[in-house]
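One protein chain is absent from this view; the other protein chains keep their places.
Letters are used for the chains, namely A and B, taken in the order the chains are written, and counting of residues starts over at 1 for each.
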Amino acid sequence: MTASAVLFYLFGALALGSAIAMVLNVRNTVAAALSLVVTMIALAGVFVLLDAFLVGAIQIMVYAGAIVVLFLFVVMLLNLRTDLFPPGRSFLPKVLGVVAALCLLALLVPRIGAHLPAPALLPEGFGGFRTVGLALFTRYLLPLEVASLLLLAAIVGAVVLAKRRID
Amino acid sequence: MVPLSHVIWLSAALFTIGVIGALTRRNLIVILMSIELMLNAVNLSLVGFARVWGDLGGQVFVLMVIAVAAAEVAVGLGIVISLFRNRDSVNVEDVSLLKW
Partner (left out) sequence: MVEAARALPTLAATPSTLLRWIPLLPLIAAVVHGVMLGLLRRTLSRGAVIALSVGSVIASFLLSVVAFGQLIGLPEGQRAFVDDVYTWIGAGRFSAEMSFLLDPLSAVMILVVTGVGSLIHVYSVGYMDDDHRDDKGFQRFFCYLNLFTFSMLMLVLGDNLLVLFLGWEGVGLCSYLLIGFWYMDKWNAYCGSKAFIVNRIGDFGFLLGIFLLFSSLAAAGHPTVAFRDIAAAFPRIAEQTVQMPDLLGGGEWKLATLIGVLFFVGAMGKSAQIPLYVWLPDAMAGPTPVSALIHAATMVTAGVYMVCRLNFVYTAGPGAAALVAWIGGVTALFAATIAITQTDIKKVLAYSTVSQLGYMFVAAGCGAFSGAIFHLATHAFFKALLFLGAGSVILAMHHEQDVDKMGGLRKAIPITHWTFLVGVLAISGIPFFSGFFSKDEILLAAHGAEQIPGHEALWAIGLFTAGLTALYMFRLYFRTFHGSFRGTSEQLHHVHEPAQTVLVPLVVLAVLSAAGGLIGVPQVYGDILGVKNANSLAHFLAQVVGLHEAEVPQAEELRLAALAVLVASIGIALAWWLYVQAPSVPQRVRESVGWAYRLLFGKYYVDELYDMLFVNPLKWISENVFYKGVDAGLVDGVLVNGSANAVQAVAARALKYLQSGFAQSYLFFMVAGALAIVAWLVV
């Protein structure tokens, strides 16, 4: 097994573990958020192993560094603690939901194994900053511009929503 | 490179964990975080396929997904804050007005 394979399984296990930790962590919301950070960083590692260098860097900077931080801000702002189940609410829908999700997984997993293409030979600089950057500003220019518009709309929306009423 | 099927399995597992989290938790913020997890799982799958086919489009797509996720989180948390201000709770059971 090559070093990259070992690293992949390592990062993969880490991601899975902290994801489960995030979902199962009922007591501490901040801990859940931090677990999410760990998941994201692990995934960034996996990205790099898959020759997606720019994407990995962006993952850490934007996703782990900004988005989850935003989550943490809100958690601390609202001073949230625990998320205990109150008595009386039925478990049945949740159990059903879990079962459905697992069934979905069970259906998909066996069939993924077959008929997958072999990895291609990569051109020089695949996944690096230069190539992806060039692709973004030539072939994929339109999605880029649309994404920036989307971010503008999001800014406006967030400001409007979070504003205090001017009394 | 690791066989693609392993990458996809990891992606599927992360996605399922995200779904379970979105269905099971009552805290709105945790639900949003689970949704982020789901998005990440998809990103992983996209990157895997981009690698296999040597197509940069997959990675560009991932960048778009990240941008969209950022926007969504911003607005979503803004909504959570407004909700908290009005009802003093971020329990998803307390915001069940989206009916008929």
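Following the convention adopted for this analysis, a contact is a pair of C-beta atoms (placed from the backbone, for glycine too) under 8 Å apart; a residue touches a chain by one contact, two chains touch by 3 or more.
Small disclaimer: the values here were computed from a predicted structure and weren't measured.
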Hidden-chain contact residue, picked from the options A:Ala31, A:Cys103 or A:Val160: A:Cys103
Omitted-chain footprint on subunit B covers residues 19, 22-23, 31, 92-93, 95-100
What residues on subunit A make contact with the chain left out of this view? 93, 96-97, 100-101, 103-104, 107-108, 111
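As a convention for this text, only the chains that are shown with their structure count from here on.
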Subunit A to subunit B, mean C-alpha position gap in Å, rounds to 6
Of all residues in subunit A, which touch subunit B in the complex? 4-5, 8-9, 12, 15-16, 19-20, 22-23, 29, 32-33, 36, 39-40, 43, 46-47, 49-52, 54-55, 58-59, 62-63, 66-68, 70-71, 74-75, 77-78, 80, 83, 85, 89, 93-94, 97-98, 101-102, 104-105, 108-109, 112-113, 116-123, 126-127, 131-132, 135-136, 140, 143, 147, 150-151, 153-155, 157-162
Subunit B - residues contacting subunit A, complex: 1-10, 12-14, 16-21, 23-27, 29-30, 32-34, 36-37, 40, 43-44, 47-48, 50-54, 56-57, 59-60, 62-64, 66-75, 77-82, 84, 90, 93
